[in-house]
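I'd like to ask you about the structure that follows.
For this view, one protein chain was removed and the others were kept in their places.
For chain A:
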Amino acid sequence: MRTFDIEQIRADFPILGREVNGKPLVYFDNGATTQKPKQVIDAITRYYADMNSNVHRGVHYLSQISTDAFEVTRRKVQAFIHAKHEHEIIITKGTTEAINIVASCYGRAFINAEDEIIISAMEHHSNIVPWQMLCDEKGCKLRVIPMNDRGELDIEAYKSLFSERTKLVSFTYVSNALGTVNPVKEMIDIAHEHSVPVLVDGAQAIQHVAIDVQAVDVDFFAFSGHKMYGPTGVGVLYGKEELLNKMPPYQGGGDMIKDVTFEKTTYNELPFKFEAGTPNIEAGICLGDAIDYIESIGLEAIKAYEDELLAYATSRLSEIDGIRFIGTAAHKSSVISFVVDGVHPYDIGVILDKLGVAVRTGHHCAQPVMNAFDIPGTVRVSLAMYNTKEEVDILREGLQRALRMLV
């Protein structure tokens, strides 16, 4: 493992060297997607230059090496999140598809009319809408864990939501809009006391905190490759073997079958049962390179650096008149969401963009969170391992300049 050398890390990300609107790029939209290191970019080129071929199909050499590389990623993911079996790692398009697989397959098989699903008040739309669709189809109901004005979930209220009819709990590890880190282990334990399985949306956690799915005993865990310095269009659904085996397949097609006749099809085993059709092979393979990259630096070191940067950014931004942070939980990770009284977040975003600073403005696909705080949206600054204190200073100056124009 190499030491955490910020200059060396920045040099790994070619895009950080470019200008935007005549200014050096300052990229603070990492919650939406992270930039890619050259190790990942090179791996993508290498895949197409050296081994492009369909996986799990051919007897020929290229198909074998691409299949091997794809399966190496599965094992890397297994090791990265400490899963017991490699066939518990389902390669998906991303977090959204991973959650939809559980909603469709687990939901279709085990959730019925009048049953209840518990989610939280701080979910991304991806962890709300699939459940609502299931509720519309099956007549089940959503129960929502409330949060306080700091953006922390009310654990006592959560406990009181359980009933005989609770069939599943699904919540986010880290809130994309607020940065709150939820007490995952405690919440999973509470659900398990009621014998209810838990899905954790790890989209905003996987790149920031170490995860051990066996230690926290989570039943399903979902995340995306593109938010962890990897390619777009690939993600992971981890599920406990026992649950995945009980679930019907997601989509029908190639790769997910064992035998097909016009009378009957028998399905393939895990993990292929949930991987119908040709996957995004290049992204699947190069997700492994992203994991290698993260591990070459170490999540502990990344977390320590990002936590320090978060504290610094929070402190510098708090000096700005009229700023109000949305999401002030005791445990936060990498996200600062804020509004400035009397100024629309969109206006701030436009001016910052002109200064080369990329932030996200709006509701962040979490409209219920915005409604809870009674605001139209926020400006969100989301950090990655390559951001620096100097960039935070540029943001702060840019913000002050924007406010001079807008107030």
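The rule is short, and it goes like this: a contact is a pair of C-beta atoms (placed from the backbone, for glycine too) under 8 Å apart; a residue touches a chain by one contact, two chains touch by 3 or more; residues count from 1.
To be clear about the criterion, contacts and distances are computed from a predicted model.
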Select, from "Acyl carrier protein", "Putative tricarboxylic transport membrane protein", "SufE family protein" or "ABC transporter", the UniProt-recorded name of the complex's unshown chain.
"SufE family protein"
Write the list of chain A residues that the hidden chain touches.
21, 344, 346-347, 349-351, 354, 361-362, 376-377, 405-406
